[in-house]
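All protein chains but one are shown in place.
We call the chains A and B, going by the order they appear; numbering starts again at 1 in every chain.
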Amino acid sequence: MKGNGLKRYRLRFNQHYRLWLAGGLLFFCACAWGQPSPVGGTLGAVGSDTMAGLMLRWGEALHHRYPDITLQFQAGGSASAPTALVAGTTRFGPMSRPITERERQQFIERYGYPPHELSVARDALLLVVHRHNPLASLTRKQADAIFSTSLDCGGPQPIRRWEDLLPADQWPYGKIALHGRNLASGTHRLFQEQALCNGQFRRDISEHPGSSAVIAAVGESPNAMGYAGYNHLNPMVRALPLINDKGTAITPSVATIQDDTYPLSRDLYLYVNLPPGERLPPAEQAFLELIFSDEGQQIVQAAGFVPLPQTQRSPLLLGD
Amino acid sequence: MRWSFRPSRISAMGSLLWPWLCAASVALSLLMLATLLTLLATRGLGHFWPAALEEATLHSGETVIGQPVRETPLPNTAGIERLYFTGNRDIDGASWRWVALDDIDTVAVPDDLIRLERSPWGDFIGRLEAVESEGQRFEDAAAWAFVARALTLPDSQRPNAQLQLTAANGHTITQPLSGVTLFQAPNAMSWGQKVVVWSERIWQFLSEGPRAANTGGGVWPAIFGTVLMVILMSVIVTPFGVLAAIYLNEIAHQNRLTRLVRIGVRNLAGVPSIVYGVFGLGVFVYGIGGSIDSWFFEDALPSPTFGTGGLLWASLTLALLTLPVVIVATEEGLARIPDAQREGAVALGATRLEMLTRVVLPMATPAMLTGVILAVARAAGEVAPLMLVGVAKLAPQMPVDGEFPYLHLERKFMHLGYHLFDTAFHGEDVQAAIPLVFATALLLVLIVLVLNLTAIFLRHYLRRQRGNEC
């Protein structure tokens, strides 16, 4: 009996020991060899968070067209695209803002030529209110007066209450509850630049960690106003027309965003690393062709963004 | 000690009623818990149920076809409005429609309404007119039979066909069969069929990857990522936690310092998880990861390999976070073993190592196990530290694949809890995402509850089994 017991315990100890050893070995091996996987029939892209849905949908469609090509996309925010391009870990860098001069210089320093800039879709920042809100439109000064404390766009005084915008019996909801994005997001920065004329945000804006949270919050409360990207728009909320410099109210729509008449519209970019005089390999070329094809631009719309106007959908053959 | 009981009427009333307030607190806590769980279960599982499609005719003569979702009172005026999920983003530009109840003339539930899931446009809701395939045209029943048969075939063998569909507003579109992933006519289904579809969709949710940028499909990569991370974490935390507990309880001199250390360890269990996340980011990711990158992966710089959040760092951070749990549980197990056992072993000539491995540790195994399970349960539900050290919104590359070295510790991974946060706050269409979020929440809660229950039963069972020893 006794001997049995001892044997059993020893066995058990040994088992544990081996398990630990094996675990440890596995761990270190994987550590040492865990390199980025070599590309074989896969396209890599690194960049914007905003465009993640778009890139992945394009990837799905590409895979559908050419079953042996797959796209691997790593969303790390727009700032990660130039870094990866310079490092040469990717050829495609999707960005929701244009590349800065510093980033471009870094790229030129490394390769001797600038990255190729392609506009692949259009997007806009929207001012949204509750879906039943009767407010017809806003001027840019009013938008600034609502969201900022600094009034850098030239409004006369801050706007705090719905009575300042609408007759009280039409929308008796008192103070405007403001919703926006958190400090770290690109949307926050962009709104500050474009809508607030680089002014200061008010402090009592609810800062949500995501655009769809903004839409959800605005859709639930009649006294709310917020800003969000065009691709998050849904019928819970209404996007306010903005009055441009000429005094006409422009409703954000596919047409007005396409031709840039809506004041807060912007391009979405894809930066490509391509030496002058060279052609892209076939897989990469196929991806670009897909993007600018009707199917690719339909995917843009399916992802909630605005497709490029017909004139910009050039059948693009880089390096020709 | 002296007690004075003043027989006043108020205090008598109080002493009669206070127990009821206390009892109500228990009842209220249980009620809140039950409400939360019921809410998650109904909303989470209900999403997969093939809901009836309504065809509402408005006073204006317009028809709306869709699935009723919810009703809310109209702001600023009397009345109620109803939200319909209408699909057809390609035709209407939106897949939702609010209709005031006062505007509705009649509501019907015709059997021939269908719901398609297709890419890239998401759901279509409307009617099937005809199917055209290789010059042939099928209508009505023949068309239905054709589509039903075609969808049972694997993708590659499907016939090349075009569906002619009509939406609510009379708009006709042509949809290639190749883009269709689901075809159903929920109004015509019997109960049994609905149950079958329901369970199939739940299975799809569990076993498939996310589609259309997280707005559809399943959560399999997130389940996989969560489980893998938790396994790695327990592989790390178990040996170290047990080692520390043995040291504290069996080897260290039991003096003031040991007591202080013990209190310190216990308190670390109460330190907010986000603090561990900050530590993981600063030390593991930027510190150690950055150094590994500059030593071994210099050619990949400046794009980081280990110098960014990843599976390894997430597991290590959570291991640190759960270390106190394992240490405390193991120590409790060790303290419960009577000294007589240890003395007996030593008296029979065992060295300390033999005494530990053959007598003490086997007896403390249940406690260790409980500790590890509790650690796993805690880790599975933690999200905040992971936001800093390694989860990804979408990780199409699994951390385990066929490429050498098979387990990619530097990759980012998907996690159920973060997936929940992400789809609820970052998704494209929050209204469409909420049912999926409920389903994910239900899944997460179930996993965590099952793990906790396992720990409770294990502890209970083993305590009773060893009851006579202690």
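Methods note: a contact is a pair of C-beta atoms (placed from the backbone, for glycine too) under 8 Å apart; a residue touches a chain by one contact, two chains touch by 3 or more.
Just so it is clear, contacts and distances are computed from a predicted model.
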Original post:
Out of "ASKHA domain-containing protein", "nitrile hydratase", "Carbohydrate ABC transporter membrane protein 1 (CUT1 family)" or "Phosphate transport system permease protein", what name does the UniProt record list for the absent chain?
Top reply: "Phosphate transport system permease protein"
Original post:
Touching the left-out chain: which of B:202, B:323, B:364 or B:432?
Top reply: B:323
Original post:
From the list B:56, B:246 or B:292, which touches the chain that is not on show?
Top reply: B:246
Original post:
So which bits of subunit B touch the chain we can't see?
Top reply: 3, 5, 14-34, 36, 39-40, 72-73, 239-241, 243-244, 246-248, 250-252, 261, 263-268, 270-279, 281-283, 286, 309, 320, 323-324, 327, 346-354, 356, 377-378, 380-384, 387-388, 417-418, 420-421, 424-425, 430, 434, 437, 441, 444-445, 448-449, 451-453, 456
**OP:** With the missing chain put back, which residues of subunit A would touch it? List them for me.
**Re:** 77, 172, 174-175, 177, 182-184, 203-209, 213, 216-217, 220-221, 224
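By definition in this document, only the chains that are shown with their structure count from here on.
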Subject >> Centre-of-Cα separation between subunit B and subunit A, whole angstrom >> reply: 25
Original post:
For subunit B, which residues count as touching subunit A in their complex?
Top reply: 74-76, 89-90, 94-98, 119-122, 211-215, 235, 239, 296-297, 300-303, 305-306, 308, 312, 357-359, 361-362, 392-394, 396-397, 401, 403-410, 412, 421-422, 424-431, 433
Original post:
Residues of subunit A touching subunit B in their complex?
Top reply: 6, 9-10, 12-13, 20, 23, 26-27, 29-38, 46, 49, 52-54, 56-57, 59-61, 72-76, 80, 83-84, 86-87, 89, 130-132, 170-173, 208-213, 215-216, 219, 222, 231-232, 234-236, 298-299, 301-304
